[in-house]
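The complex appears here minus one protein chain, its other protein chains still in place.
Labels A and B are assigned to the chains in the order they are written; within every chain, residues are numbered from 1.
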Amino acid sequence: MQISLAELAGHLGAELRGDANLTITGVSTLKDADSGEVAFLANETYRKYLQETSAGAVIVRPEDAEGLTCAAIVTPNPYLAFARTTQLFDNRPKTSDGIHPSAQVAASATVGDECRIGANAVIGENVVLGNRCEIGAGTVIGDHSRLGDDCIMYANVTVYHDVRMGDRVRIHSGTVIGADGFGFAPDKGRWEKIMQLGGVQIGNDVEIGANSCVDRGALGDTLIGDNVIIDNLVQVAHNVELGDGTAMASQAGVAGSTKLGKHCVMAGNAGVAGHLELCDGVFVGPKSVISKSISEPGGYATGTAQMPMNEWRKAATRFRQLDSMARRIQQLEKQLKEQGKD
Amino acid sequence: MQISLAELAGHLGAELRGDANLTITGVSTLKDADSGEVAFLANETYRKYLQETSAGAVIVRPEDAEGLTCAAIVTPNPYLAFARTTQLFDNRPKTSDGIHPSAQVAASATVGDECRIGANAVIGENVVLGNRCEIGAGTVIGDHSRLGDDCIMYANVTVYHDVRMGDRVRIHSGTVIGADGFGFAPDKGRWEKIMQLGGVQIGNDVEIGANSCVDRGALGDTLIGDNVIIDNLVQVAHNVELGDGTAMASQAGVAGSTKLGKHCVMAGNAGVAGHLELCDGVFVGPKSVISKSISEPGGYATGTAQMPMNEWRKAATRFRQLDSMARRIQQLEKQLKEQGKD
Partner (left out) sequence: MQISLAELAGHLGAELRGDANLTITGVSTLKDADSGEVAFLANETYRKYLQETSAGAVIVRPEDAEGLTCAAIVTPNPYLAFARTTQLFDNRPKTSDGIHPSAQVAASATVGDECRIGANAVIGENVVLGNRCEIGAGTVIGDHSRLGDDCIMYANVTVYHDVRMGDRVRIHSGTVIGADGFGFAPDKGRWEKIMQLGGVQIGNDVEIGANSCVDRGALGDTLIGDNVIIDNLVQVAHNVELGDGTAMASQAGVAGSTKLGKHCVMAGNAGVAGHLELCDGVFVGPKSVISKSISEPGGYATGTAQMPMNEWRKAATRFRQLDSMARRIQQLEKQLKEQGKD
């Protein structure tokens, strides 16, 4: 892949300052780029590398485009322009051509045009794959599930039965969609299984990372909206609803029947308890636990801030005395107030 | 599947009030049920839907059975009756008939009657499968492992060698049983591997969710009691013992050699440190960390409660001053006490 700076700027809808004929062969960081590569400035942490970069061109905001030693691609949103540039240079090898002879595709399955199905993949009864889907090696698609067009299931993904996905859904290896929700009724000290009779519905333009879980509904479906993005090792329990554009970072989790609104963000290892409702635009901080519904957009957090271990031990000990400390402050206030009366 | 209300009530051992001949074709929530479906009231959150439900019948406690607009199935434990109703309506497609031609079953393995083994499953040397087991597509059972009767391993499960399971064990996709425990001896700045020579024993009526891990013992076995239920993404380290009826919610973890008693419950992402002992009936709160053994049943927790981010920041800053705050309270008390002496 190579592209001239003029073509790249044109593709990005950005202004070009510098040699329009320069050939770009890759994308890199300000620190590591060479003269045939394009770099970008989106995070202030890396501004220090802007003047000393060896990049052939940099993607920058207008206010950063002055005094550069290389060509500039000028745009109000360099990070977005960078994302689109990476798409031009995508180097992922595609899943094997056509249907690999070792794949097991049920006779009742419908496979769209130009699909690629990898070695040892298993496509169940009555499955429907849209056009141009890629099903990685060892991936299993359960009976009656349906994928839209242009979906990519990487290797060793597991999709249970009765899962429905829209178009352009990407699911990474090890992820499991549609396993049973964790539902059991207590019966005199024993757990009685509640069969999970619902399914999973996933919208368009969704990406789910590796080794994540989206459970099927107990009754009715678990719902993942359009353009939801989910990282690795994330738990989405049965009958959860995730609104459009919501993002869950690695190791985050949402318990059963909870609804997140649109454009919510859960930071790494954040958790939300079951049967709650979070409005649109809620941000949950890293490793924070939400145990009550939220009706005001904005950030929410739990936990404490990083301390050296020996200081932390003292503070943690005092935390256990907090109620007593609060009562002693009240007592002191009362004593002083009474003194004042004297 | 369809069943008359009379048959359903009979199956549940519950009292029927209403049309005994009504045909029930499914189970649903109070909110979503239609006139051919049975719904239930077990969680107070959903009481508001009881009067307006379109369900053909509802499963309720005696005190909720008055004044309903539909038939009632009356039982002291509606949630349990609901669980048993879902079992009647189970719609899971079974793993392929018999042994799929692409499955790799070692000649030395013993496969019980009426087992189903899916496409590309791998059954190792000397494995023993009881009767009526289902082994999903792509699942691997390691050498010398033994499963009892009626076990279900969903697709892409991995069971290492020397794992023993009782009857009616269900393990969901992506879960790994018997991987090496995390054991290394430090040697002048290097980690020396401790081979994990033990195995895993799992009792009867156990369910383990998706993408969980139960490690093999270093010496001796990791032990999972009867009727233990484990959710997704859960870590059970080497030589852990989980007592009968214990439950671990998603993303919970127990570190090496720790013993949990019977009927313990770990909430989502709760953790227990290694080499501890928890008595029967301990509940560990969401995302809480247990670092000392527990000999009294009841609930335990760590962490703080949800706050808007800007208020949380202030409190978190003050947490770092807690030890100093406690000393200042002491100082104030001392000063006031000395004033009192004057």
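Observations
Note that in this section a residue touches a chain if its C-beta (ideal position, glycine included) is under 8 Å from a C-beta of that chain, and two chains touch if they have at least 3 such contacts.
Small disclaimer: the values here were computed from a predicted structure and weren't measured.
Across A:G56, A:G118 or A:G148, the residue that sits in touch with the chain not pictured is A:G118.
The chain that is not drawn here is touched, among residues B:E52, B:D97 or B:D187, by B:D187. When you scan A:L50, A:V105 or A:A137 for touch with the missing chain, the hit is A:A137. For the chain missing from the display, the contacting residue among A:E125, A:E207 or A:E277 is A:E207, taking the whole complex into account. Across the entire complex, the residue among A:G148, A:G199, A:G245 or A:G261 in touch with the chain not shown is A:G245. Along chain A, the points of touch with the absent chain fall at residues 26-29, 32, 43, 45, 77, 79-80, 82-84, 86-87, 89-93, 100, 102, 118-120, 136-138, 154-156, 170, 172-174, 205, 207, 209-211, 227, 229, 231-233, 245, 247, 249-251, 263, 268-269, 286-287, 303-310, 312-313, 316-317, 319-320, 322-323, 325-326, 329, 332-333, 336, 339. Where chain B meets the chain that is not shown, the touching residues are 102, 104, 120, 122, 124-125, 138, 140, 142-144, 156, 158, 160-162, 174-176, 179-180, 182-187, 189-197, 211-213, 215, 218-220, 233, 235, 237, 251, 253, 255, 269, 271, 273, 275, 283, 285, 287-292, 296, 298-305, 307, 311, 314-315, 317-319, 321-322, 325, 328-329, 332, 335-336, 339.
Here, only the chains that are shown with their structure count from here on.
Taking each chain's centre as the mean of its C-alpha atoms, chain A lies 25 Å from chain B.
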